[in-house]
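A protein chain is absent from this complex, but the other protein chains hold their places.
Note that the chains take the letters A and B in the order they are written out, and that residue 1 is the start of every chain.
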Amino acid sequence: MNKPANEPTTRRTFLRNGARLAAMTSLGALGGVLASRSQAENWVWQIDPQKCLRCGNCATKCVLEQSAVKCVHAFAMCGYCNLCTGYFEPEPNALTTAAENQLCPTAAIKRTFIEDPYYEYVIDENLCIGCAKCVEGCSRFGNGSLFLQIRHDRCVRCNECAIARTCPGDAFRRVPASQPYLLKTTHAH
Amino acid sequence: MTSPGDNLDAAALGGGKQGATPLSSAHVPTGSAVAPLRSGTEVQSGVSLSRTAWIAAGFCLVVVMVMLYQHFRAAERDPWKSPQLLALKEQLRESPADESLRSEIRRLDLEFRQRYFRRLALNVTGGWLLVGGVIVFLMASRSSRRLLEKPPLPPRRGDTHASAPATVPRARWSVAGVSAVLVAGLFVVVLTGSSLLPERPEDLDKVLGRGEGAASDAPSLAEFQSNWPQFRGPDGAGMPARGEWNLRFGQSPEAGVLWKSPVPAHGFNSPVVWGNRVFLSGGNAEKREVFCFDANDGQLLWRRAVENVPGSPARQPEIPEFAGVAAPTMACDGRRAFVIFANGDLAAFTLEGAPAWSKHLGVPKNAYGHSASLALWPGRLIVQWEQEDGAPGGSKLMAFDGANGRLLWERAKPTHDSWASPIVIEAAGRTQIITLALPFMMSHSLADGNELWRAELMEGEVTPTPTFSGGLVIAVSPGFGLIALRADGSGDVKESHLVWENHENLPDVTSPAANGELVFTVTSAGLLTCFDLKDGKKLWEHDFEMEVQASPAIAGHQLLLLSTQGDAVTVEASRSFAELSRVKLEDRFDASPALVNGRVYLRGTTNLWCLNGKP
Partner (left out) sequence: MVLIFLLFGLSAAFAEQRFPPPDFSETNHQLPITTTPPTRAEWLQYLDVAVLAAGLGLAVWLIYKRRSRRGIFWLSIFSLSYFGFYREGCVCAIGAPQNIALGLFHSGYAVPVTVIAFFALPLIVALFAGRAFCAGVCPHGALQDLLLIKPLKVPAWLEHGLGILPFIFLGFGLTFAATGTGFPICRYDPIVPIFRLNGPSLLIALAAITVLLAMFVGRPYCRFLCPYGALLKISSLASKWRVRVTPDYCTQCRLCEHSCPFGAMREPAPGTIEPKSLVTERRRLGWLLVLVPVLIAGGAWFGGELAVPVSKLNPTVELAERYIAQQASPVDHGVMTPEALSLERAERDPEALLTSAADLRRRFWLACVLFGGWIGLVVGLKLVSLSLRTRRTDFEPDRGACFACARCFRSCPQELVRIGQMPASELPAPVPAAAKA
């Protein structure tokens, strides 16, 4: 603090002040350039369901042990089929909820009878692991009403999404935090 | 350890009490200015704290071990990866009635799921247990260290610069060493880095197959037109481009049939012919094949299965039997023969039967199965990909480079549901691709795929392929009528370019045939109708009362009709009806004839027939 008078650093102090000034100026300039391109809003990661190739990476590549990617159901697009190709294995043994007929490895889809011949399929997100098996079945043979989305109550918002890096469909992108979902809607005519 | 003289400073600091230090006193909130030597209780609590630390460390280790064990056992027991479960499900597919298999699957499935979610829960609790253990460990070990460790002694004053001189040279070497290790590591990276990506942009063209090298492979237009390269011939009109023809088989000296050869597999596609080779495809859900016959004697030259197509699903989509997987007709440009199946596999073979390339275009969403044939133009292979409304990816039109299967362009179409094939025509100075599907008849430029014009005229189940004759595109709109449009428009041409329409005797399956003057249609019930190409007026009709699935072929002033029961009827293509000849072939015919080099090739269900059509 109170140093002896013989401090021999006047030149050093001068250099240091200069360096600080330069650093502040360059930080300011950088800030100025960035400010012109910055935005108040934050980004979040999301999957474009139109680009998703249902490869299964979402289940395994997320930094969370149980992926933040879940299957989401656009009910308005759903045909409420009895033989749901997203729910049942191909060539199901019987159209029952028994384990051998279900496509979902964690039994995360709940099938409920509504009226003849319609059944409703609801995803239990606590069980869903985002493996996209049902999405593949529904997109290939059904209406495509099941699709994958990052659930923002679970996503930890990594600066670099670990799934995005390995996505074969390049389906991950940053979206503004105010519109954090890219939902499928009924086909526009 | 040190004599009092050596440790002058320490003695001074500690107030004569050796070993006491301000460092430790600062941390012990004793309130006294300088802590005394360790008391017995302090040592005791220090020992017990260190014991606590060891216990905490052991606890952490146990938690880590349990979690690691669970982690490494996970792969085989995760419900979606377990090979055991997958194998059982496969077994069940083979023996669907096996009750024990079913209960075994249920048992395993439940066990694996429970295990998985238990592991997830364990990892959360384990993580927090670990955090707790580490906190206890840290607190205990730090406190015990503070209590037990000997406080530091200020060293002798004379040592001050003892170590300094050696540091700097060593530091230099260590900086050099670290950089050397780094550079060596990066050098290994450099050595392993080979690249196929060309550095110069002009070399990119070569990789992409652009430039002159690729174009020379394509046949000339003249060569193209002297063959039967695709469904309904070189210009998709069911008419050979040149030659004198005599389709009156009943009167020909050789009585028609030159040879017949067994067809090895089922398929509704029609023969295509290039030079002395005839190509057919056939197959079912298990196997899809291409067959090449010698045009001179009907000998089967080779047959090749289309398999291992990258991306093709192992499980075949369900396609109704009345359409089959091999409904689309092949195409051949004299360099390669191309085939598409209703499962979305597209493949090319050399004329010698060597696989050239193959790709999977996705499984089309199409209730009757994809059945649009391949269209061809020298150097370009056209795929019309119509899906049901709302199907993922939608409908599109694609052009491939025949040489390497590279996609040249792809254009989304606002259409859906069609079983008609595309045709390539030259009209109004442009090479156009005409496609029919709900609700538009559309024209795209062959060069770049851009849309040229469209007309909202298609209704019903669009099945007959359009025909181009005398500057008009003739098409059947099953829910509307027979229509003729001029092909020189742009944008929406529904009002401006519709030349005529006629709603009589609409064919449902077969395509119209035209010879520049007259248009002929035939319904599946055998009602043949002749229209004037100029104004669409019906000139005459004749009911043959036979089932017809094959589209009529036309050569000069002769029109060839083929019934499913094997009646090959030749009619005069003129303004009044006249039957010229009729022969009966012992087979069932669904495919359309191919007319090339004075020969007529017919695909029957049992045999491939070759008839003499020379005058």
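Couple of notes before you dig in:
The working rule: a contact is a pair of C-beta atoms (placed from the backbone, for glycine too) under 8 Å apart; a residue touches a chain by one contact, two chains touch by 3 or more.
Keep in mind it's a predicted model, so treat the numbers as computed, not measured.
Partners of the chain left out, restricted to shown chains and counted across the full complex, are A, B. Across B:45, B:70, B:261 or B:404, the residue that sits in touch with the chain not pictured is B:404. Screening A:78, A:131 or A:148 for touch with the missing chain picks out A:78. Residues touching the missing chain, restricted to subunit B, are 8-10, 12-13, 15, 21-23, 25-27, 33-34, 64, 71, 123-124, 127-128, 130-131, 134, 138, 141-142, 145, 152, 154-155, 157, 160-161, 163-164, 166-168, 170-179, 182-183, 186, 189-190, 192-199, 201, 204, 207-208, 231, 268, 270, 308-311, 313-314, 320, 322-323, 327-328, 357, 359-360, 365, 367-368, 371-373, 388-391, 404, 406-407, 410, 416-417, 419-421, 438, 459-461, 463-465, 479, 508-511, 524, 549-551, 590-592 (touch as defined at the top).
One chain of the complex is left out; on subunit A, the residues touching it are 1-2, 4, 6, 8, 16-17, 19-20, 23-24, 27, 30-31, 33-35, 37-44, 53, 55-57, 63-65, 72-81, 114-116, 118, 120, 122, 142-143, 151-160, 162, 165-170, 174, 177-178, 180-181, 183, 186-187, 189.
As a working rule, only the chains that are shown with their structure count from here on.
One inter-chain figure worth recording: subunit A and subunit B are separated by 25 Å, centre to centre, where each centre is the mean of the chain's CA atoms. Subunit A makes touch with subunit B in their complex at residues 59, 65-66, 89-91, 93, 98-100, 105-107, 127, 129, 131, 133, 139-141, 143-144, 187. Touching subunit A in their complex are the following residues of subunit B: 78-80, 89, 92-93, 96, 101-102, 105-106, 109-110, 113, 116-117, 120, 123, 315, 317, 363, 365, 389-392.
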